[in-house]
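Some notes on the structure that comes next.
Complex shown without one protein chain; remaining protein chains in place.
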Amino acid sequence: MVSLTINGKLVQAKEDEMLLAVIQRMGIDVPATCHHKAVEPFGACRLCTVEITRPEWDGWTKHVTSCLYPVEEGLVVSTHTPQVIELRKTILDLQLARSPKARYIQDLAAQYGIMRTSFEEVPDGNDCILCALCTRVCDEMGFRAISTVNRGHGKEVAPPLHEAPPDCVGCLACAQICPTNFIKYTDNGDIRTIWDKTFEMLKCEQTGQPTITRAFAEYLTKHRGIPENYFKLGDLKHRHETAATMGRVALWERQEKV
Amino acid sequence: MTHDFSRLPELIDRHPRSPESLIMILQEIQREYRYLPCEALMQTAYALGVPLSRVFSAATFYNVFSLNPKGEKVIRVCVGTACHIRGAALIQDQLENLLHIKAGETSEDMKYTLEVVACVGACAMAPVVTVNEKYHGSVNPSRVKKLLKDK
Amino acid sequence: MRARFYVNPILCTGCRTCELACSFTHSIGGKPGRSRIYPLPGGAPDLWVPVTCLQCDDPACAKSCLVNAITRNAETGAMDLDQEKCVRCMACIAACPFGCSLFDSFHNLVIKCDLCVGDPACAHFCPTKALRYEPVAVPVKRSA
Partner (left out) sequence: MSITTPQQLEKLHRECRAKRERDKKRVIVCCGTGCLANGAAEIVEAFHKTLKERKIEGFSVEAVKETGCHGFCEQGPLVVIEPHGTFYTHVKPKDVANIIDKSIADNQVIETLLYTDPVTNTKIERYPDVPFFSHQQRIALRNLGKIAANDIREYIAVGGYQALAKVLTSMKPDQIIQEMTDSGLRGRGGAGFLTGKKWRTCASIKDEPRYVICNGDEGDPGAFMDRSIMEGDPHSVLEGMMICAFAVGSNQGYIYVREEYPLAVIHLQKAINDCEREGLLGDNILGTGFSFRIRIARGAGAFVCGESSALMKSVAGEIGEPRAKYVRSVVKGLFDKPTVLNNVETFANVPIIIVKGADWYKSIGVPTSTGTKAFSLVGKVKNTGLIEIPMGMTLREIIYDIGGGIINDRPFKAVQTGGPSGGCLPESKLDLPVDFDTLTKAGSMMGSGGMIVMDDRTCIVDLAKYFLNFLVSESCGKCVPCREGLYQLHRIVTRITEGKATEADLAKAEKLSDAIVLGSLCGLGQSGANPFLSTIKYFRDEYLTHIREKRCPAGVCKALIRYEINDKCTGCVACVPACAYDSITGEKKKLHVIHQDKCTKCGACYAVCTYDAIDVI
């Protein structure tokens, strides 16, 4: 355990923790649009920047992204200095210029008193804030089906060759993790479509309840050793089967006792 | 445009089959075909065991790579700082006018591709234009037409 | 692990107190959540089986989770689902052969029994002691 001071309070943290985790645990509201616990910290949005110093630094301070900065014994952290707040305002202002219609960014910006961007709106802007959560979660899950393409201001998230991604199994993690709901998909229970790729949905053999895509189930069977027959039923039917099995066992045990 | 992809395995085999070789192999392919055909990206991904998304990401990140075929002559106008202040913009303007294409485009007859490049490192001879691998230094507007004519 | 969760269907009357207790314990923002325990018919008249996560020793849910959001809690023995890590791919729901990973469509969350961090409300409120949470000396092996 290490102890450090955050906004004047002495706190304890585990050695390998990042500052942001400790800050969030304390209930301090530090925005971080590219952060998600499922993926490695990335440091792209820069909103979680905080000021750090140490007693022996003689008043010298520096700014670090808390999502990437490991806790240190004796560190003194300030999460809301005027300079940091000003930085967050500018960043949100910039994000709003790119994604003026994204509710998520609108709300965050409003918290920092920005109702509309003071910059020129980016002509080809959209709701994608390029946090790369989608590509990173796809990497993390092992599919690596989508990636960022191009660079700089023309960067975007896309499937390879802008065609249906061969490695995608239609798990929807990218769409689920997207903070601005920019990644679109359709799902009618029979067919799911995402990134222009169509997937057949597995259904409960008895109730017809759709579960996950066949491609995803096959992946889990092949790489994670989940028996194929587990996917034959939906969760509801599985529970009923469980009840029936346990019921039989209970009856049998009662008979044994009698 | 159709290509003979039979040379692809040979190009790929020039480098060790590890993810590190990705950029080197893409460069070989770019040199051979003057662009990166989809087929080549897929074969590279397969050979190196790298996801196609990573190959595509690299192919679009770096300036050298192009997903569209380039012309026979690739004319690059250096717009490095030294060239810029010695009038590279004017040279670019003239070339765009003569070729009827903008920087980054290829003429319809596939003869010319016009590009701008950040710096070719021949700053002492600014402004510089390269035609394929050949450097032309101290280019002035009156020399631009001549550049297109000679090989 | 210090305690085990016991289900005795013979004692269960199907009163569904456990469901209520679970929902209210796991309420978010004042709204009751979906229950993680369901008394279901056990295949004989008046036989009810409260079905909930068995906290398997070799759980399919954790194996199917590609972001490692489901891990064993060393204190309670429960397979805990880290909501902040979960990306809602539904793999665990499809993979659990007991149907005990669930989707709470109201809160848009994947949920499963976490043994209430060591004091399961269902067992606490069960009027017939059909559900019990009791210390054990030697853990019993079970697998999915």
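A, B and C are the chain letters, set down in written order, and residue numbers restart from 1 in every chain.
The rule is simple: contacts are C-beta pairs under 8 Å (C-beta built on N, C-alpha and C of every residue); 3 or more make two chains touch, one makes a residue touch a chain.
If you're wondering where the values come from, they're calculated on a predicted model, not measured in any experiment.
Can you list the shown chains that the hidden chain touches?
Within the full complex, the chain not displayed touches A, B.
Can you say which of B:12, B:120 or B:147 touches the chain missing from this structure?
Considering the complete complex, B:120 is the one touching the chain left out.
Have a look at A:56, A:107 or A:120 and name the one touching the chain we're not showing.
Checking the options A:56, A:107 or A:120, the one contacting the hidden chain is A:120.
Considering the whole complex, not just the chains shown, which residues of subunit B touch the missing one?
Within subunit B, the residues that touch the unshown chain are 18-24, 26-27, 50, 54, 57-58, 61-65, 79-87, 90, 93-94, 97-98, 117-126, 128, 133-137, 140-142.
Considering the whole complex rather than only what is displayed, give the residues of subunit A touching the chain that is not shown.
Considering the whole complex, subunit A reaches the absent chain at 42-46, 49, 63-65, 68-70, 83, 86-87, 90-91, 94-95, 97-98, 118-120, 122, 130, 132, 148, 150-155.
As a working rule, only the chains that are shown with their structure count from here on.
Could you tell me which two chains share the largest number of C-beta contact pairs?
Here the largest contact count links A-C.
Averaged over CA atoms, how far is the centre of subunit B from the centre of subunit C? Could you give it in whole Å?
60
Between subunit A and subunit B, what's the gap in Å when you average each chain's C-alpha atoms?
For subunit A versus subunit B, the centre distance works out to 38 Å.
By residue number and range, which residues of subunit A touch two or more other chains?
There are none in subunit A.
Considering subunit B alone, which of its residues make contact with at least two other chains?
Not one residue of subunit B touches more than one other chain, so the list is empty.
Spell out the residues on subunit A that touch subunit C in their complex, using ranges where they run on.
Touch residues, subunit A against subunit C: 36-39, 137, 140-142, 171-173, 176-177, 202, 211-212, 216-217, 220, 224-227, 230-231, 233-244, 246-248, 250-251, 253-254.
Quick one: which bits of subunit B touch subunit A in the complex? Just the residue numbers, please.
38, 41, 51-57, 60-61
Which part of subunit C faces subunit A closely enough to touch in the complex?
Counting only subunit C, the residues touching subunit A are 7-10, 38, 40-44, 47-49, 51, 60, 63-64, 66-67, 69, 82, 84-91, 93-103.
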